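Apart from one protein chain that is not included, each protein chain of the complex appears where it belongs.
Order of writing sets the chain letters: A, B and C. Residues in each chain are counted from 1.
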Amino acid sequence: MSNANQQAVARYKNNFLKEVEERVEEGHWVKMCMQCGVCAGSCPLGPAWEHTPQKIFMMIRAGKRDEVLQSDSMWMCTSCYNCIARCPRKLPITHIMHGLANYAHRLGIAPKGQPTREFAVMFWKNLTKRGRTNELMLTLSLYFANGIGPGIQTAMNMQKIGLGMVLAGRLNPMEIFGGHSVKDLKGFHAVLAKAKEIEDRKKGFAA
Amino acid sequence: MTASIATGQTILVVGGGISGMTAALEAAECGKQVILVEKTPTLGGRTAQLYRYFPKMCHPTCGLEINLKRIKGNPNVRVMTMTEVTAVAGSRGNYAVTLKVAPRYVNENCTACGDCGKAVTSEVADTYNYGDGKTGAKVKAAYLPHAMAYPQRYVIDPSIAGTAEGEAAKAACKYGAVDLGMKDENVQLNVGAVVWATGWRPYDANKIQPYGYDRYANVITSVEFERLADPHGPTGGKILRPGDGKEAKDIAFIQCAGSRDENHLRHCSRICCMASLKQTQYVREAYGDAGKSTIYYIDIRAIDRFEDFYQMVQKDATVSFVKSKVARIAENKENGNPVLHGVDTEGYHRYATEHDLVVLAVGMEPEVTGVKLPDDIVLDSSNFIEGSKDGGMIGAGAASSPLDVNRAVQSATAASLKAIQVIHKTASTEAA
Amino acid sequence: MAKKEYAFYPGCSSQAKSSAANYLTSVTAMCDKLDIKLTEIPDWNCCGASIGYAEGGELPRLAINARNFALAEQHLPGQDIVATCAACWLGARESKERLDHTAQLMQETNEALAAAGLKYEGKVKVRHMVEVLIEDLGYDAIKAPVVKPLEGLKIAGYVGCQTNRPFGIDGESFENPKYLDKFIEVLGGEPLEKYEQKVACCGGALAFSEPEKSQKQIRDIVESALDHKAELIVTPCPLCQANVEVYQSEINRKHGTNFAVPVVYYSQLMAVAYGSSAKDAGLNGQLIRTEALEKIANK
Partner (left out) sequence: MADIKYAAYICSGCGIGDKMNVAGLEKVAKTEGKMAVIKNHPFLCNAEGVQMIRDDIANDGVTHLCIAACSRRSKAEAFSFPTVAVSRANLREGVLWVVAEGADHDEVRQEMAEDYVRMGCAEVKKMKLPEGNPNKGDAQNKRIMVVGGGMSGMTAALAAAEAGYEAVLVEKTGALGGFASKLWKRVPFSSPYAEPQATGVEEMVAKVTGNAKIKVHLNTTVAETGGAPGRFTVKLAQESGAVSDETVGAIVQASGFTPYDMAKLPELGGGQANVVDQAGLEALAKTANGGAIKRADGKEVKSVVFVQCAGQRDETGTHLSYCSGHCCATSIKQAMYFKDANPDVDTVVMYTDLRVPGMGEDFYRSAQQKGVIFTKGKASKVSGGDSCKVDFTDLILDEQTSIDADLVVLATGQVANAGVNLDAWTEVNTAAEGGNEEAKVQRTEMKTISVLNLNYRQGPDVPQFKHGFADSHFICFPYETRRTGIYAAGPTRRPMDMLQATEDATGAALKAIQAVENASQGRAAHPRAWDLSFPSARLEGCTQCKRCTVECPFGAIDEDEKRFPVFNEQRCRRCGTCMGACPVRVISFENYSCDTVGMQIKAVNVPDEDEEKPRILVLACENDAYPALDMAGVQRLTYSAYVRAIPVRCLGSVNTIWITDALNGGYDGVMMMGCKKGDDYQCHFVKGSEMASYRMSKIGDTLKQMGIESERVVTHEVAITDNARVAKLIDDYVAELDKLGPSPMKGFG
C-alpha cells in the first residue's frame, strides 16, 4: 500500500494540487475555491474539524500533502450537503471530502483506527458480499470490531434497542445465517471487480 | 401629445435616475433635442433614496437640486414621467418608439398645495421609503412622492381612482388638477438614438434563504437601512429595528448578500463594500462610541481613493471586520436578536454572534420591471446592457454595469456623446 | 384516474424485517389509496449509501447504481425509478447526474456493466416518492382520500438532509422546505412551521462510528420539537427515522432526559388519514409507539 504512496509522491513531486486534481474524486474543483468559508460555518460537525474544508483546499494549494491526507477532518463528514447547497462557487465539497478520505485510505495513510474509516470499510464489505446490506451483521461486526470484550459491553448496552428492533420487526436475528441478497451475485461481483480494476488503473493503484 | 416634435435628430433617454438625467442634460447642454422618460411619477431614481454618498458623506439631493435646476432651465429636454417604452422599431438613426403613459390622475394644474392629500384617508405603501419592504412605511393614497419630487405634482394612487376617496380628492382641489378620467395613453415618437439608463434594483433578499430575511424581522437590506438613517425617512433618522421598534446599536453588515455567488448573482456589485463602510458611520453618527458595527466580508473592495475611506473606518474603534461569508442566521427567540453562525477564515475561529440588527449588503441587478428591451440589445452574462449591435442604442450607468454614482455619471456622460455621434452621422449622411 | 406506474427501488432498509420495514408497509398502503402502482426493480442492489465512499471509491459506486438503472430500463421500460429511501434516491440520482454529464465515466461504467451483460442507456429518471406525490399528484390529490383527518395533532416536519440537499424537492428552499408542513395540513393535522431543526442533520452517517457527535444532533432535533409542543415527528428519510427514534432511549440513559417522541414517516400519516389500519400503516413497527395515531387509526 504505502508503496502506492511513495509512487504518488515521486510522480507528483511537490505538486499536490495536481495530484488531487488527477486522483481525487471531483478534485479538479479544489482550485475554484475563493476562501469565503461558508462551508466551514455550515458543517454540523464543524466544531469536530481540525481543518475546515476551505482551509483544506488552501492547504492542498500550499502543498501540505501529509497534513491533508493524514487529517481526520474529512472523516467527520456526515454527508449532510449543507456545504454544497451554500457554496457560492458551487464546489461539490461533500464529494471532495469523500474523495480525499478515500484517496488517503487507499494510500494507507489515513488515520489508523479512525472509527468512521473502519465502519465504512465494514459497510462496503457487508453490502458487496451479497449486494444488499445485512444490518444485523453490520451491527454485530461493528460492536466486535475492537475485540470480544468491549464488543459484548457495547452489545449489552445496545441490546435493549436491538431487542426492540427485533420485536418491531425491524431487525432479523435470522440474518446471521444469510439474509437478503441479489440473485445474480456473480454478475454483481463481476461488475464491481471490473469497475474497481478500471478505477485502480486510472488512479495509479494498479496492482 | 404629438410626436411631431421628435425627429431622427432627437435622442431618447429611458430612465430618470441620475444616469438618465445626466445623459439627457449633457446632450441637451450641447444643444441637442432630448426626450427623457421615467416610469415612476418623479425623477431622481435610486440615488434620491440614499441618505448620504460615500466617500464624502454628502447628500444626494444636493446634486439632484442642481440637475433639476438644469432641467427646469433647459428648453431642449422634455420630461415624461409615468412613462414606459413598450416598443422600439427601426434601426440606428431612425427609430420608431412607442411609449405608454400611465395615468397620474393629476394634471399640470397641480400646485402641490396638498389639499387632496388632506382629503383622503386611505394609505398605500410608501415605495420611496421601501414601504413595500421591511420599513413598512405608508403614505396617503394622494401624495407627493417626496419633498424634492419633480415634477412637483401630486399623484393619486390607482387604488382610489374609481372610489369615493378619489372623488373626495377631486372635490378638495380648487384648481381642477385632479382628473380621475385619465387613461393609459400611447405615444409614438421618432428618434435617432436611444440611451437605456434603466438602472438597477436591489437583489431580492428573500432568495438568500440562509439569512432568513423572509423569516426574521430584524434582518433588513442595505437600501432599507438608508431610509432608517435618513432624517426624512419613516423613523425620522432613528435606527429602529422592524421587529420591536427598539433602537439597534449593535449592527452586523453582511457583504456579498447575493453577489459573487453562483446561486444568485455571479458578478460583484462593486458598491456594497463601500456602502457598508459608509453605513457604519451612520451608526457612529447616531450613537457615537456607544454604537457597534461588524462587517462580515470576503474581500473589501474599496477601489482607488475609496481606500482612504476604508482606512478611516478601520481606525474607528466601533467598527470591526470579520473575514467570513456568514453561513446562516438563526434567531434568539427570547429577544428577537439575529444570531450569526460562521467561521472567521483568517486563522480559524468559529463564531455564533448575536446582534441587534443585520443589514444585508444586497447586490445590484439590472432593473427589469417596466423595462422592455428591444431584441437587438446585447446583454452580458448578468444581463447588464452592452448596447445594440448597430450602436444606435447605448446602455448607461447601472443598467450597463454595477457602478457607483460617480462612475455611473461618467458612463452616462460617455453614453450621451455616443448618442450625439449617432445623430450626427445620421444628419451628415442625410445631408450627403 | 389512471394508475400511475413506477419502477420501485425500496432499498436495503425497507426490506422485510429491516430497519425501515414499516416504511415499506405504509408506502404500500398509501400507494394503494392513491392509485399508484409500484413494481420492484428485479434483483436491485444496494446504492452504496454515502458512507460507501471510503472503501468503494467512485467508479464502483457508480457501477452498482448503474446496474439498477440498467435493470429498470430493461425490465420496466418507460417507468421512472422511484425510491423511498433518502440515501438510495440520493446515491442513485447523484450517480445518474455524474454519468449523464461525464462521457468518460459513462463509458467506463458501461464497460463494467458489460461484465454482467448489462447496459445503462441514460434514459431512466430517478425520483423520490415525495416528488411523485407533489409533482405527479399534487396536494389536492393527496387531500382527496382523507377520511380520518389527523385533527389537533401537533406534528414537527423533520426533513433532514438528503431528501433536501443537494437536490431537494423542486421549488423548495434548502433552509426552510415547507412540503411536510403542507402534507400535515392537507391531512388535517397541525404543522409546526417554526420548527428550527427542520433541516438539521441527524448525524446518520456517523451513528455507529461517532455516537456522541451524532447523538448531540439528535438531542437538538428532539428538544426543539418538544419546545414546539410536538406530539409527533414526521420524516421522509429512513436514516433520520431510525436514528431519531432509536437513540432517544440511549440519550435518556446517558443524559437523564426522558425523551419519548414518536418518529413516523409521512406515508404512515397518509395511510392512517386514508383509513388504513394501524398495522397496515406500520404503526406496530414503532419503537416509540404513537398512541395518538393509533387512536385515529382504530376509530
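Keep this in mind: a residue touches a chain if its C-beta (ideal position, glycine included) is under 8 Å from a C-beta of that chain, and two chains touch if they have at least 3 such contacts.
Here the structure is a predicted model, which means the values were calculated and not measured.
Participant: For the chain that's been dropped from view, list the shown partners it touches.
Facilitator: Listed by label, the shown chains it touches are A, B.
Participant: Just one of B:Thr10, B:Thr40, B:Thr61 or B:Asn190 touches the chain that is missing; which is it?
Facilitator: B:Thr61
Participant: Would you write out the residues of subunit A that touch the absent chain, in ascending order?
Facilitator: 15, 17, 31-32, 34-35, 54-55, 58-59, 61-62, 64, 89
Participant: Across the whole complex, list the residues on subunit B that are touched by the chain not included here.
Facilitator: 18, 25-26, 29-31, 53, 56-67, 70, 72-74, 109, 111-113, 144, 147-148, 152, 174-175, 230-232, 260, 266-270, 299-308, 311, 323, 345-348, 379-382, 384, 386, 401-403, 405-407, 409-411, 413-414, 416-418, 420-421, 424-425, 428
Following the convention adopted for this analysis, only the chains that are shown with their structure count from here on.
Participant: Sort the chain contact graph into one of these: line, ring, star, complete or other.
Facilitator: Drawn as a graph, the chains make a fully connected set, so complete.
Participant: Is the number of contacting C-beta pairs greater for A-B or for B-C?
Facilitator: Ranking A-B and B-C by C-beta contacts puts A-B first.
Participant: Could you say which chain's mean Cα position falls nearest to the mean Cα position of the entire protein shown?
Facilitator: C
Participant: Suppose each chain is reduced to the average of its Cα coordinates; what separation in Å results between subunit A and subunit B?
Facilitator: Centres of subunit A and subunit B (C-alpha means) sit 51 Å apart.
Participant: Report, in whole Å, the distance between the mean C-alpha point of subunit B and the mean C-alpha point of subunit C.
Facilitator: Roughly 46 Å, centre to centre.
Participant: In subunit A, which residues are in touch with two or more of the other chains?
Facilitator: Within subunit A, the residues that touch at least two other chains are 82, 86.
Participant: Would you give the residues of subunit C that are in contact with at least 2 other chains, written as numbers and ranges?
Facilitator: 174
Participant: Which bits of subunit B are touching subunit C when the two form their complex?
Facilitator: Subunit B reaches subunit C through residues 209-210, 212, 214-215, 328, 330.
Participant: Name, in rising order, each residue of subunit A that touches subunit B in their complex.
Facilitator: 34-38, 40-42, 46-47, 51-52, 54-55, 82, 86, 88-90
Participant: Spell out the residues on subunit C that touch subunit B in their complex, using ranges where they run on.
Facilitator: By the definition above, subunit C touches subunit B via 173-176, 196.
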